[in-house]
Structure formats: C-alpha cells, structure tokens
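Right after this comes chain A.
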Amino acid sequence: MKDLKISENDVTQQPVKIAARDVQVYYDQTHAIRDVSVDIQDRNVTAFIGPSGCGKSTFLRCLNRMNDTIPSSRVEGTIRIDGEDIYDRKVDPVQLRAKVGMVFQKPNPFPKSIYDNVAYGPRIHGLARNKAELDEIVERALRRGAIWEEVKDRLQAPGTGLSGGQQQRLCIARAVATEPEVLLMDEPCSALDPIATAQVEELIDELRRNYSVVIVTHSMQQAARVSQKTAFFHLGNLVEYGDTDDIFTNPKDPRTESYITGRIG
Partner candidate 1 sequence: MSEIPNPAAPIADPRGASLLVQDARTAKRNRAEGRFKLYGILAICIGLLMLLVLLGTILSRGTGAFQQSFLTLPVELSAAKLDKKGNRDIEDIKKVSTFGYAPLMSAALAAKVEKAGIETGLKPKQMADILSKDAAAQLRDFVLQNTDLVGQTIEFEFLTNSRVDGYLKGRVTRDSIANDKNISAEQLDLVDALIADGALNKRFNLDFITGADASDARPEAAGMGVAMLGSLFMMLVVLALALPIGVAASIYLEEFAPKNWITDIIEVNISNLAAVPSIVFGILGLAVFINYMHLPSSAPLVGGLVLTLMTLPTIIISTRAALKAVPPSIRDAALGVGASKMQSVFHHVLPLAAPGILTGTIIGLAQALGETAPLLLIGMVGFIASNPPDGIAEGLMAPNSAMPAQIYEWAKRADPAFYERAWGGIIILLVFLITMNAIAVLLRRRFERRW
Partner candidate 2 sequence: AAARDQVQVAGSSTVLPYASIVAEAFGENFDFPTPVVESGGSSAGLKRFCEGLGENTIDVANASRRIKENEIAACAANGVSDIIEVRIGYDGIVFASDINGESFAFAPSDWYTALSDKIVKDGEVIANPHQNWSDVNPDFPDQPIQAYIPGTKHGTREVFEENVILAGCEATGDFEKFMETAEGADEKARKKAAEKACITLRGDGKSVDIDGDYTETLARIESNKDGIGVFGLAFYENNTDKLQVATMGGVEPTTETIAAGDYPVSRPLFFYVKKAHIGVIPGLKEFVEFFVADEVAGPDGPLAEYGLVSDPELAETQSVVADEKVMDGGS
C-alpha cells in the first residue's frame, strides 16, 4: 500500500483511533471502495476529499457500520477502533454508533419537535438523570450546533419546518448531544452559509480537543482550514493520505495534484 506508507511516515504525536485495513465495499456488483487502508488519529480532524461518487460517503458509513442498513452493501477487510475490530461478531453496532456519531449528507431531522430531535440521543443512552439535565444537554448541543439563537423560542416547533441550513445544524446538534468519541460528518456545511459554516468549523475545532472528527467536504478551503489530516479518494481508491498541509502544498500523487488544482473530477 503505497498510500498507506505515506501516512505512516507522517504520524503525529496523537494515538491512532481508527485503523482501517484493506477495506473493500461492494454494492451488489459495484465495487465502490477498493483496498482502502487508513489510520485516523484521535483528537484530530481528518478530511475526506475527492470527486463526487468516489466513495467518501460509503467509506465514512463503514466507520460506524451504517452500511449495515443498506441490504445490497458488503464490507470486507478490517476496521479497528481503539484496537477493536468493529466488524467483529461480538461488537454491537448500536454501541458502536453511540461511540461513533454521524451527521448525514442530506439533513434528516425527525418529524418531531426541535427539542425532541436533540433530546432523542441522550434519552436513549440515558445521559440525563432528569428533565433539567436534559434541558441543559439540549441547550448545550444546540449552542454547539450554532442554532440555539434561531430556535430557542420555538423548541417545540417541528424540526422539519426549518430551512435547509437550519435542519443541517439541527442534525449536527443532535449528533453532538450524544457525546460521541468519534464524529463522522458527511458534508456538514454544504447547506450552510459562511457564518454558520464558520460556527460549525469552530465547533469542529472545539470537538477536536477531546474527540476524533472525520469530515467529508468538497471545499478544499474548508479541508485546509479545519483538518490536520486529509485523505484523497478517487474512483473508490484512497489515493493519498497525509498531513493536510503536505497534501495541499506538496501532493505526492499526480491525481491528487490535478484534483486540487482542479483538473480531474
């Protein structure tokens, strides 16, 4: 694995949180992810970039086994979180997903009130002892999701009645509320305006202090701004993985270079 070696050379001081080896993903016949091996570090932000349809979402979904919900998909290879194989038969995907939260590409608020949307995770995981604590958790999550000011007066209004960007931030708040160790974000800012984007980026930066964050983005600028590590995918392959600065200033693979400079897609 040529790509992998690059990344191994660049290990920083952080321990490895997620280690993927030779991951293959198939949708029925389609081979969507080929031979991807990558080490994602703790207390770091890792960005996945690459042209549309290259498999970023697919790979991201493997990391918390959300792929299990797509009947046609099949995952091969091993992915370890904290050294434990998450595809092990003994692993409970539910527990895994509590640990590895996710924000989806399309905002998908529940058809419930804004409050209930956020309180949902803490409730099922029993994170709050009482209503007051829950209120507090919800408020903190909404603040971190940079949406508190907009919705604080209508917490009981349905989450589906928000604008696209508001819905997306609500989903971020919802994911943050369960306090995951790893947060997977699939283009979390694509529906957001610059200010909200800045707020989310700030949040990501804050999260980085305790958690590992993986973010899919189409914006090189964003990747450059928020991430420490960047992985470039192309046609299902992990082409290059390394320190963000290196990737953007000094890409090793010609494909990466041409993508960053805007020549392939």
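The criterion applied here is as follows: a residue touches a chain if its C-beta (ideal position, glycine included) is under 8 Å from a C-beta of that chain, and two chains touch if they have at least 3 such contacts; residues count from 1.
How were these candidates chosen? In short, all candidates are chains of the complex that A comes from, given by their letters.
Remember, predicted model here, so these are calculated numbers, not experimental data.
When the candidates 1 or 2 are screened for touch with chain A in this complex, the one that qualifies is 1. The residues of chain A lying in touch with candidate 1 in their complex are 15, 81-84, 86, 88, 90-92, 94-96, 98-99, 124-129, 133, 137, 179, 181, 210.
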